[in-house]
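Notes follow the structure.
The complex appears here without one of its protein chains, the remainder shown in place.
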Amino acid sequence: MTASAGSGTVAAAPSPSVAALTARFGPAIRRHEVSVGDTIVYVAPDRAHEVLAWLRDDPGQRFDYLTDVTAVEYRDRERPLEVVWQLRALGRGADLRVKVELDPGRPLEVDSVYDLWRGADWLEREVYDMFGVRFRGHPDLRRILMWETYREGHPLRKDFPLRGHFSRAEQTRQALAANPEAHYSIQELSIAAAYDELPGDMKERLSRGERGDVA
Amino acid sequence: MTEVSAVSPNWLTTRLDFLTNWARANSLWPMPFGTACCAIEFMATAASRFDLARFGMERMSFSPRQADVLICAGRLPFKLAPVIRKIWDQMPQPKWAISMGACASSGGIFDTYTMVQGIDTIIPVDVYVPGCPPRPEGLMYGIMLLQKKIKGESFRDADLRQEHLVGPDGLFLPAERIDEVSEPFGNSVQQTRSA
Amino acid sequence: MSTRTLEVSLATPGLDPSGRPVAVPLGVPLPEYHVPQDDLGGEHMLINIGPQHPATHGVLRLVIELDGETVVRVVPHIGYLHSGFEKLGEYRHYNQIIPLTDRTDYLSPMANNVGFALAAEKLMGIEVTERCQVLRVIACEISRIISHLVWLGTTGIDLGAFTPFLWCFYQRERLYNLQEAWTGARLTTSMTRVGGLMADIPDGFETGLREFCRTFPKTLDEVDAMFTRNAIWCGRTQGVGVISAAEAVNYSLSGPMLRASGVDYDVRKDRPYLGYQSYDFDVPIGEHGDIYDRYRCRLEEMYQSVRILDQALDRLARLKGAPINVDDPRTILPPKHRAMSDMEAMIFHFKQVMEGVRAPVGEAYLGIENPKGELGYYLVSDGTAKPVRWRIRPPSFINLACLPKLCEGVLLSDVIAINASVDIVMGEIDR
Partner (left out) sequence: MLQSYIPVLLVVAFVVANAILMLGLSHFLSSTRPTAVKLAPYESGMPVLGDARERFSVKFYLVAMLFIIFDVETVFMLPWAAAFHQVPEFRGPLLAEMLVFVVILGVGYVYIWKRGALQWD
């Protein structure tokens, strides 16, 4: 029972940036579409960083505001997982959504845009925490919403059940037993430490390098 | 020195019970463990219109050392479970716990991978206040229930003021009890089909 | 004194050969000017302004590296209220997600409901009636005043002024009465539906709101008189936690945080929704980007919200009795008398309750001007009644990300003031 008035891709004109992009990058721009008035550009994963840097610095585009970084995984398996950058040009008041399709075969990796926009720091850490997409070049990629030694995997993936893999008792035990370094990053451990004040058991766990698999 | 509770009930101990219970009930210093929406409703309860000062509770103690009652106002994710467990252990006896709101009492609408399905699987709870969020009057009714409970306590029952720590298996309740309590119930059972 | 290097990436547990954890970089490079002198300097101290703390406005945890009294670095830890909203959204119909939205930013619930309804209507291409638009504008502005009042009260307490907390919360109770009369709940309103509203406003609502708009500015003037030229307030807030306009844009800040640094960007003006372009109000813009300007912006926004409410109430009087829901039974539940009388409306009523509203294949992003900043909803649909992806663009999450930058080299007490000025709400940050 589809809502009568709506029809998915309204045939609105794509934004002028699409023409400029295809002129500038040609094959790197896979395809573009317009959904409900928003222009979406699909870009090749390995050249995504280059396209985004151009979109930000080119005087004609000036997409200086990164609204959002997120990822989308579809219910049917053959559609790949997509990483989405929502850009906005404050001066021109134009929006653009750049998407990258990560092929499921290779490990999910894409270049980080932390050097272009500082705001992407936590957004990318959340996408890593929720989807498992690693961002090359991100200075401090670790889990942000779950605790660092969370072993159940990446919650927003479609194969991750709503209530989690383990039983509630196991989840409670893991939460209560999370040893102290699960709450501190390596950075803070090195500060507190002068390394001798750390409690004994944590020190030998750290020296065995067994910090709990961060995967 | 024998514990007072070992003494058989006579006129002296009942008067003593009455005195200490009256003092404890009317000067409960809350430890507002406010996490989510219920914390805002808890602030509204403490503010000028639904005044908590009438119960002698306006002195919020944010450190567990002077707290009497831990009010868990809001949902409790697993990442916060060790925090509430440590704060509860660090509160001196006599101490009580109020679980304010549906999310604290039973996980509420969040039957998800990250939510503790009721804080009674982590700490012992004295009074559950239903509601999402409970109206300030609802919370005050819970507090009055707790006061009635405190007034009924006595020195004689020795196991009242015992510390129930996390067991050797790392759980506060036995594992099957936690699973049984955290089972989805009612409408939540059908609502987990993704498409 | 371990030195900080920038090359080591953290993917593997960073241990150098002697078994000591190698200090790895953080988002914020260590400020050069702070060279610890070895003669008088003591060790750096690590303290936790942890999840359970009165000054963190919820369960935020700040790990602070202190050198005596000055802060070397602040590391915020969040996730202590992560409730899996976005995962839960993928198992719910569109109208069932609306109760979830008002539990994310529980300080301005009605604004969240309106934002999600607009995003879903953009996805489905639905245009709501004019009276519904005016009512939604009223809902957004009431939420803005409520959220700013809570912020003003708690920031006052953080900096030591308790009375404004009681003034603000008293005014907020008056707004809560109106909100409860309209939606039935003080906090968890869930008032909008895809294509309209849950209920029209009750009878005494307009007079109550007019009365509020008439008397509320007097309380604001008292708070203004108490804070704006107060030596302690100015001393604690001016020049503290400064962020320049270019950095604010680069950190993707939004809302009063962005406008306090002088960037003239307000979603109501630049991407008007709900007919905001036809309302006459102006947007306060700061210059220095410090805590004082954020306070002035939010205070001025409350005056402007009252202006908008007055104009909206005038329009409401003109639209007496107009319908609030779009009259398409496939999208929104038909009114009770029609559902009971004719067969088709009953079938639609049944199908909607059982299967929910089916959205066309596609995706839509729409941002609204929430009190905290630009709250965006990104909905991806594959034609079924449950979204494939429901992404919330959280303004407080992104505003908080620049806290380490704001707190370099300030005193410990300023960290509390800066954290209060960012106006965070943990339900939206941790989702």
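Each chain carries a letter (A, B and C) given by its place in the written order, and its residues are counted from 1.
As a convention for this text, contacts are C-beta pairs under 8 Å (C-beta built on N, C-alpha and C of every residue); 3 or more make two chains touch, one makes a residue touch a chain.
This is a predicted model, so every value here is computed, not measured.
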| item | value |
| --- | --- |
| Touched by the hidden chain, restricted to displayed chains | A, B, C |
| Selected from B:Pro9, B:Pro92 or B:Pro130 as touching the chain missing from the view | B:Pro92 |
| Interface with the unshown chain - residue positions in subunit A | 180, 183-184, 188-189, 192-194, 197-198 |
| For subunit C, residues in touch with the removed chain | 40-53, 61, 67-68 |
| Missing-chain contacts mapped onto subunit B | 3-4, 16, 20, 63-65, 82-84, 86-87, 89-94, 155, 161-163, 165 |
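Throughout what follows, only the chains that are shown with their structure count from here on.
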| item | value |
| --- | --- |
| Chain-level touch network, classified as line, ring, star, complete or other | complete |
| Pair joined by more contacting C-beta pairs (A-C or B-C) | A-C |
| Distance between the centres, which are taken as Cα means, of subunit C and subunit A, whole angstrom | 22 |
| Interchain centroid distance [CA atoms averaged], subunit B/subunit C, Å | 30 |
| For subunit A, residues that touch 2 or more chains besides their own | 75, 146-147, 155, 160, 162 |
| Set of subunit C residues in contact with two or more other chains | 79, 82, 84, 87-88, 91, 430 |
| Residues of subunit A defined as touching subunit B within the complex | 75, 146-147, 152, 155, 158, 160-164, 167-178 |
| Residues of subunit B defined as touching subunit A within the complex | 78-79, 81-82, 85, 111-114, 116-117, 121-122, 166, 169-172, 175-176, 178-179, 182, 184, 192, 194-195 |
| Partner subunit C, residues of subunit A touching it in the complex | 1-10, 35-38, 40, 64-68, 70, 72-76, 84, 86, 90, 93, 95, 97, 117-123, 126, 130, 134, 139-147, 155-156, 160, 162, 183-195, 206-207, 209, 211, 214 |
